[in-house]
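A single protein chain has been omitted; all remaining protein chains appear in their positions.
Labels run A and B following the written order; every chain starts at residue 1.
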Amino acid sequence: MLSPTRRPPLIPFAIAFLALVGGCGGNGDSVVVGATTSLQDSGILEELIAAFEDNSGYEVRPVVAGTGQVLELAGRGELDITLTHSPADEALLIEAAETIERRTVMQNSFVLVGPKGDPAGVSSAGSLAEALAAVAAAEATFISRGDESGTHVRELSAWEAAGIVPGGNSWYQESGVGQGQNLVIASDKAAYALTDTATFIVLRDRLDLVAYFTDPDRPNVYSAMLVNPDKHPEVADEAARALLEFLVSAEGRRIIAEFGREEYGLPLFELPSPD
Amino acid sequence: MSSAKLGISDVVVQRGTSEVLSVSSFEVREHEVLAVVGPNGAGKSTLLQVMGLLTRPAKGEVLFDGSPVRGNPLPYRRRMAFVFQEPLLLDTTVEGNVRAGLALRGVPGAEQRRRAAEWMERFGVAALSGRSSRYLSGGEAQRVSLARAFVLDPEVLLLDEPFSALDAPTREALIDDLDQVLRDSRATTVFVTHDRAEALRLGDRIAVMIGGRIRQVAAPEDVFGAPADEEVAAFVGVETIVPGRLTCLRDGLATVEVSGVTLQAAPLTDPGEEVLVCVRPEDVVVAPLPEGPRATSARNHLPATVSRIVTAGPHVRVLLDAGFPLVALITRQSLEELELAAGSRVEASFKATAVHLIPHRRQA
Partner (left out) sequence: MDLIWDGITEAFRLIFTGDGYVFDITLLSLLVSGGATLVALVIGLTVASVLAFRAPPGRTMALSVFNAGMALPPVAVGLLVAIMLWRSGPLGQLHLLYTPGAIVAAQAVIATPVITAISAAGLQGVPPRLRLQVLALGASRWQAMLLLFREARLSLLAALIAGFGAAISEVGATMMVGGNIKGSTRTLTSAIVLEVQQGDFETAIALSFILLTVVFVVIGAFTAVQQRRPAS
C-alpha cells in the first residue's frame, strides 16, 4: 500500500501554541507567592495582592495551598516567596537555607469553634489544652485539618500538652481540606474545630457554629519568607523582595490593620508584636 | 497496430513470503478493451491495482505511454479511472458521488454539474441524482460507480470484476450498457473477470491469468481455440463459448455460422447478427461416427476429433475440434466404453434448445 499522509511537524507547533497562550510574561515581571488557605478564605490575600500590583507594576501569581505543600514547593525553588503560619516548619527551612529573611507580617488568634449549646462545655476552659481535653472527655466530634498546616500544628501541640492522643477515636476526624471548607464540614456535622479568628468571622454567617474559646497563649502568626536565590537561581528575587518590603511597609501595614473593620466591625488581623 | 498505452515490466508482488504476482511484460493498447480472465485467486485484482498505481510492486515498474512512472503517482492516477467489485460510494447523494472525482481535480462547479448530468443519463441513474447513496440497490450503486469513473474522461479505464456481485438479470442489463458505452467512447480499458462469457463478449483481446502469471494474451478465438498450455486449456475449456453469425431466424429456429460450421439454435428472442454461441458440456452427446443418416430430435450433429481429455473428478471433459472448440462432459464409464483418446473421430450431437445465443457487438 502506498503510504498515507505525511503531516507537518506537530511538536514544535504545539509548543509554540502553548507558549503563546501561556502568555509571554517572563520570569522578571511576576512573582509566585505561596500562601495558606486561611489567607485566601478570609479575603486579605486578594486585597494585599491587588494593592501591591497597583503599587509596583509586578504581576502576582498566588499559589494557595496547605502550609505543607507551600513549604515543600518553596524548598524546591518553585515559589519566590511564602506566606505561611507555621513557625516551627518555617524555622526548619531557614535552617536548611532554602529560605532567607523570615519576617512576621500579621497575626490573629486561634479559636475553638463548635456547635450551638456547647455539648462538651469548652467555654469554661482555661487553656486550649484544657478545652480539647473537654472535647475528648465528651467524645464530641472534632474535625481536624489533618494536613500539617499551621492550624493543625497548633492543634497537635495542644493535644500533646493535654496528654491525649486523639487519633484512632471515632469522634476525631481529619478532613485534609482548607480552612474554610474544614469549618463547613464541622458545621454540617455539628462538630468542634480549631480555626483562626479571621476565617471564622468572614464565614460565620454561613455556618452553624459558635466561637467558644480563643487561645490566649499562642497567637496565629503569619510570616513571609524569601526563597533563597543563591540556592535556587530561578527565583524572581527582586520581585519577591519588593513584595516582602510592601508587606511590612506603612501601606501594607495599614491594609492589614484595617482589613475587615468596615464589613465586620472589627479588624480581622493585627500587626505582629515586634520580634 | 496501436501503441501501448499502459503496461508493466518485470513486476513482482509479494504477500508475506509468497509471490502473488509475477509478470515480466504486459500491456494494454490504446483504444482496446483487454479482458483479463482467470480463476479466483489468480492475482487479477493485484495486477489491476499495480497498473492503476494503487499497489506498489516489490520489483518492476509501470509504463504509461511507454515511459516509466517515477515519483508521485498522483498525476498519472488522475488520468485513469478504477471501478471495484463493490460500488464503494461516498456518503453523499448520487450526484455528489459522480462529481467527486471532478471536484478533486478542481473542475469548476458548473462544468461538474454538466458532465455529471450527461453520464448519469448515460448509465440510467439521472432520476436518482438527489438520492443518498445509502438508499440504492446493488445495480443502481454500481451504475453510479461506473458513471463516476467515466465522467472523468479517463485515458485508461480499469474495471475489477464490476459485475460479479450482482444478480444475473442486473448483470445482463449492465453488461449491455457498458458494452455500448465502451464502443462509443473507445476508451482504453482493462477489464478483469472470472466469467469467460463476459470476457469474450467485451474483450478485443483476452489475457488468461493463472497462479499469479499471465499465461496467454491473444484474440479470443486463439485463446479458446488454441490454449497455450494444459492449465489454460483446463480453464477455458470448461464450456463452449464461440463467436458466430446468425444468418437466418424463422419460426423460432435460428441458423448460426460458427467458423464455417452450421448450427441450429432455438432462441427465445432475436439476438441480432453477431452472437456468442454457448453450449453446456453436459448437453453434448459424444458417439462413434454413424454409418448413415438417422432420425433423432437433436438438430445438431457434428463430426469432430478429440483434441484433449481432461479428468474432472467422476466426470471427464472431452475437448473436441468440430471446426471450432467444443466441450463435452461424459462419464468415465462412457469414456472407457467408447475407447476415446486424442485423435479419435466421433460425432458430437446436441439439441437446438441447448444452444444459447448472446448478442455480441464487435468493434467496428
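Everything below uses one rule, namely that a contact is a pair of C-beta atoms (placed from the backbone, for glycine too) under 8 Å apart; a residue touches a chain by one contact, two chains touch by 3 or more.
Here the structure is a predicted model, which means the values were calculated and not measured.
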Chains in view that touch the one left out, judged over the entire complex: A, B
Contacting the left-out chain in the complete assembly, out of A:G68, A:G150, A:G178 or A:P267: A:G178
Residue numbers in chain A that touch the chain omitted from display: 1-7, 10, 14-15, 17-23, 25-27, 32, 37, 41, 46, 61-64, 76-78, 177-178, 180-181, 183-184, 187, 203, 206-207, 232, 234
Missing-partner contacts on chain B, residue numbers: 49, 52, 54, 74, 77-78, 80-82, 84, 86, 88, 90-93, 96, 100-101, 104-105, 130-132, 134-135, 148, 152, 158
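Convention: only the chains that are shown with their structure count from here on.
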Length of the line joining the C-alpha centres of chain A and chain B, rounded to whole Å: 86
